[in-house]
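As you look at this complex, bear in mind that one protein chain is not there, while each of the others sits in place.
When the chains are written out, they are named A, B and C in that same order, and each has its own residue count from 1.
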Amino acid sequence: MSEKLQVAVAGIGRMGMRHARHFATLTPRAELIAVCSPVQAELDAAKKEFTTVRTYLSFDDMLAKEKTLQAVVVASATTIHAEQAIKAIEKGYHVLCEKPLSTSPEISQTVVDAYRSSIKTYPKQKVICGFSRRFDASYRDAYNRMAKGDIGTPSVFRSQTCDKLDPSGFFVAYAEFSGGIFVDCSIHDIDLALWFFGEDSKVKSVTAVGITAVQPDLRKHNDRDNAVGIIEFYNGKIAQLYCSRMMAAGQMDCTEITGTNGQIAVNTQPQSNLVNLFEPTGVRREIPPDYYGRFREAFVTEANEFTAACLDNLPPPMSLEGAVKAVRIGAALQESLISGKKIEFDESGKRVESARL
Amino acid sequence: MSEKLQVAVAGIGRMGMRHARHFATLTPRAELIAVCSPVQAELDAAKKEFTTVRTYLSFDDMLAKEKTLQAVVVASATTIHAEQAIKAIEKGYHVLCEKPLSTSPEISQTVVDAYRSSIKTYPKQKVICGFSRRFDASYRDAYNRMAKGDIGTPSVFRSQTCDKLDPSGFFVAYAEFSGGIFVDCSIHDIDLALWFFGEDSKVKSVTAVGITAVQPDLRKHNDRDNAVGIIEFYNGKIAQLYCSRMMAAGQMDCTEITGTNGQIAVNTQPQSNLVNLFEPTGVRREIPPDYYGRFREAFVTEANEFTAACLDNLPPPMSLEGAVKAVRIGAALQESLISGKKIEFDESGKRVESARL
Amino acid sequence: MSEKLQVAVAGIGRMGMRHARHFATLTPRAELIAVCSPVQAELDAAKKEFTTVRTYLSFDDMLAKEKTLQAVVVASATTIHAEQAIKAIEKGYHVLCEKPLSTSPEISQTVVDAYRSSIKTYPKQKVICGFSRRFDASYRDAYNRMAKGDIGTPSVFRSQTCDKLDPSGFFVAYAEFSGGIFVDCSIHDIDLALWFFGEDSKVKSVTAVGITAVQPDLRKHNDRDNAVGIIEFYNGKIAQLYCSRMMAAGQMDCTEITGTNGQIAVNTQPQSNLVNLFEPTGVRREIPPDYYGRFREAFVTEANEFTAACLDNLPPPMSLEGAVKAVRIGAALQESLISGKKIEFDESGKRVESARL
Partner (left out) sequence: MSEKLQVAVAGIGRMGMRHARHFATLTPRAELIAVCSPVQAELDAAKKEFTTVRTYLSFDDMLAKEKTLQAVVVASATTIHAEQAIKAIEKGYHVLCEKPLSTSPEISQTVVDAYRSSIKTYPKQKVICGFSRRFDASYRDAYNRMAKGDIGTPSVFRSQTCDKLDPSGFFVAYAEFSGGIFVDCSIHDIDLALWFFGEDSKVKSVTAVGITAVQPDLRKHNDRDNAVGIIEFYNGKIAQLYCSRMMAAGQMDCTEITGTNGQIAVNTQPQSNLVNLFEPTGVRREIPPDYYGRFREAFVTEANEFTAACLDNLPPPMSLEGAVKAVRIGAALQESLISGKKIEFDESGKRVESARL
């Protein structure tokens, strides 16, 4: 057996190619051995870049034929994340699944169930859903300071995932399968809220409101281009969210955690690098054009830490249950966004139906 | 008749003394001639600082005896704002009333009614409720840029009024009469939202959630120490609010207006001055300790512009109706905060009762 | 006698009008009673703005006729600063003289001599040369922190006065009488160095180098548009200067004081106000267009403190000797800039001639 983790990537569109690169060239302890995609052109591109990699049109084929395979990165379309993840889990592979597991909380749960069952057979198996911000150096610094008690009791959380405006209209089509802006974008902020407040935090209520300021066609798919939401927790904590696909300047993801004795802010002054330009119109700095521009290093860290967890049988860097919980909250916010209703839960997590009828 | 506006200040506690100073020494076209307060010690302090000023224990007395009086600044306790404002209005004086007119929307409306009636007799009479941020140079710069179309259509508004923690517990007692954190603090943010989105913006719904992270006793007065809220408008715009009395570092008031083609941020990097300190623990800057530290210059501008409006018969720098609308929205948010219910309005401004029963 | 300081302003060009405004409307304890200028149009403009002021074409006339005059602000052309200041001093008036006293150290000294002599007759007389930065809130904060020992022993000083490019070529003509860029611009930084390091600091050497990047014609007047210089002090301290007339973005004046245990930076991130603009090209903020945009509040403070010093017989807020010392150092830097020679001084302040001949 090789000393390097033998990795395959399923789905090599934009995000899949990035994962492939991270494992092939930026994760010293991993080796990229195979990729699959239903699109031949994507396989050709991968072959050109990673000359030794084997390519497959079929996911099942790849699993069947790659005898040394140890770990699968699922970076295919969101709609088949769960299916592929479960197949790989059941064969005992380590799995790094792109977020979200599914846009449906129920389907997401089936992935967790498959893992809970499989791990009895493969006790060293690692399955994670990659929330890249958990690997970001600034978020980790923030978390560690909070965990040390530097801000007292964390109480109010504000976070936003705001993408640069893509005037091509791409995301209207994308909205059909994305699960909606809260499941697609805010899922990261929700995961951060669970991380910072504790994954056992119980949701008391969610409310959301949104608009279509630039893409009215999003309404066809029950989506919005700007939305704000509130999550109320039973432990006396609240989270305030903003998601948007309309930013002019670039990717605007920031987070503030306010405690009883201080506040930690992450990226409230976004920037691409350490350059400032002094021009006749004033002082200017650029900001990252997209999510990857902001979090590339975090993805690389994710690949390295996932690899280490697999090779050294370390605890996975995050729990799979948390990923399901985030989808559940995101889906509830999306429902509130569309219905206009506040949604309430009891302490057992069960939805409280209004006593109306 | 004097060329300088003859001004009296009613109520000379902390805020009243500041107004007195602004008119007495920083408003060249005004002259402070009288102050009143039911507290003799306050009158003594005022007399000591403004040696030529006349002092009164009774507001009515002051109005009766000051024959040259032209304008009254109402800076007394919030509970008597409306009463004193109306008395002064009915006598034909110009009035600058500290915010809020009242914590009750209904009582606030009586001030507007009094003005609407009085102005028929005194057509040059000016009455404003001082929302100091409207006079702040940075907010005005932001507004003018937005009004020029620099950010496209303004769509999402985020604003916060977050006070430095006062560990003395003062604000528990204060909460009894403050109208609650949304009426006392967020009223400024609500006024800004109306200013930036247009005072004719119609509210579709409000929701709010809050906690008592540092002062559980606030619950006695139906108040919270941290709260977040959402205002949904009929014109496809939304506002996201945060108010807090728990900031460690100082006064943290900031605002972002996001449009279809850009965003304007005001004070998202708060600071006391232009000094940065490089110390063994890193780089540090201080921030203003309180609201007045942040907005002192705006209060002085307010005094000067109010004076100019009175002397030169200019339109008042802001409408009194807007001040009532802000209280109405603030009170609805406060109600939502306590009841946990989302509150909806139809386009005529009438509350929509849920059709449940 | 009036309770307000009776002030006249000599020279009411751009800077003189500003001083006139500060004393007329922003200094409650002062009253502007007269102005003089050899230019009738300037007098007309002043009369229009300050309707009660008396105007004179002759400085001497003004002094002769204004019987209640107490203080004179000298804001005329630099070449007659010293002459007017001395005349006013000899008549016993308080004097606030714009910087520099003169571009010549020798002539500057005559102003000090006049004051030293006159004060024997008028022991309450106040004479200052207005270095506006000494009245700036940020510089004062920096100074106070340093004085408290917050950065250990201050050792290295870096400061710059960099003006926005004026493409009109105005400053070529101006250079004929300005004394050169080190006397005109860096004089402020030199004064700050003396303030922060102590006015008794003894100069060991000065060196300067410069270029004409945008205005080669400046060489006609022995001047440059960009220059850097070093001042070495006998007390183990050094100052690094940069002056420029070529900034694209606006006025760029900043200062750093590095001590053995920390550093204080003033305005190293220049800004006009608290607004940030998020645009398709990135994040932008504007910066003040000129010196006055940066230091207006400091000038107002200067007017108020000078007035208070005169009325209450307080020590003047800065020493006149320091102003001469700054000119002396500025002139030496300017000489080094042109000659290309390092200039050295012995501890008594006497110039060390190289032993070359």
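In this text, a contact is a pair of C-beta atoms (placed from the backbone, for glycine too) under 8 Å apart; a residue touches a chain by one contact, two chains touch by 3 or more.
Because the structure is a prediction, the values reported are computed rather than measured.
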Chain not shown, its touching partners among those shown: A, B, C
Sole contact to the chain not displayed, among A:Q70, A:T212 or A:Q263: A:Q263
Candidates C:S201, C:S244 or C:N276 - the one touching the absent chain: C:S244
Listed residues A:T110, A:S138 or A:N222, member touching the removed chain: A:S138
On chain B, residues whose C-beta touches the chain left out of the figure: 247-250, 252, 269-272, 278-287
Residues of chain A in contact with the chain not shown: 24-26, 28, 137-138, 141-142, 145, 150, 261-280
Touch list for chain C against the chain that is not drawn: 151, 153, 155-156, 158, 205, 207, 209-214, 226, 228-230, 232, 236-238, 240, 242, 244, 246-249, 252, 258, 260-263, 268-269, 340-342, 344, 354-356
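Everything below uses one rule, namely that only the chains that are shown with their structure count from here on.
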Topology of the chain contact graph, where touching chains are joined (line, ring, star, complete, other): complete
Cα-centroid distance, chain A relative to chain C, in whole angstrom: 57
Euclidean distance of C-alpha centroids - chain A vs chain B, Å: 41
Junction residues of chain A, two or more chains touched: 247-249, 252, 269
